[in-house]
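Structure, as C-alpha cells:
Left out: one protein chain. Kept in place: all the others.
Take a look at chain A:
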Amino acid sequence: MEIKKTAMAGTLESSDVQIMLSQGSDGITFDLVSDVAKQFDDAIKATITAVLALYGVDNAEVKVVDKGALDMVIKARAMTAVQRALDLADEPNWEVM
C-alpha cells in the first residue's frame, strides 16, 4: 500500500509520541527524536515498522518525536497515523487491530 497523504497522530506530552507519516520511495526511513533514544531507538523503530507492515506499507518517511512513550502507546499512535495516511480512518482495518 502507498501512503495517500501526510498524516500525524499523537502529542508532545510526556509519555506520548507524535508520529508523522509521509510518502516515501526508499523503504521505511526514520527521522527520530527521543528522550530515550540511547536505550530505545531500535525498539521504537521496530514497533512502528511492524505496524506499517501490518498495513502493507513498504515505503514511508516516518518522523517520530518521542517523549518516553511505552511500547503500547507507540503502537496505538502508529496505527492511528497509518489509518489516517491511508484514508482508512472512517473505516478502520479491524483485522490488524
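In this text, contacts are C-beta pairs under 8 Å (C-beta built on N, C-alpha and C of every residue); 3 or more make two chains touch, one makes a residue touch a chain; residues count from 1.
The definition used in the following text is that contacts and distances are computed from a predicted model.
Not shown: a single chain whose UniProt protein name, out of "Citrate lyase alpha chain", "MarR family transcriptional regulator", "Carbohydrate ABC transporter permease" or "Heme exporter protein C", is "Citrate lyase alpha chain".
The residue from A:2, A:31, A:58 or A:71 that touches the chain not shown here is A:71. Taking the complete complex into account, residues 14-15, 35-36, 38-43, 67-71 of chain A touch the chain not shown.
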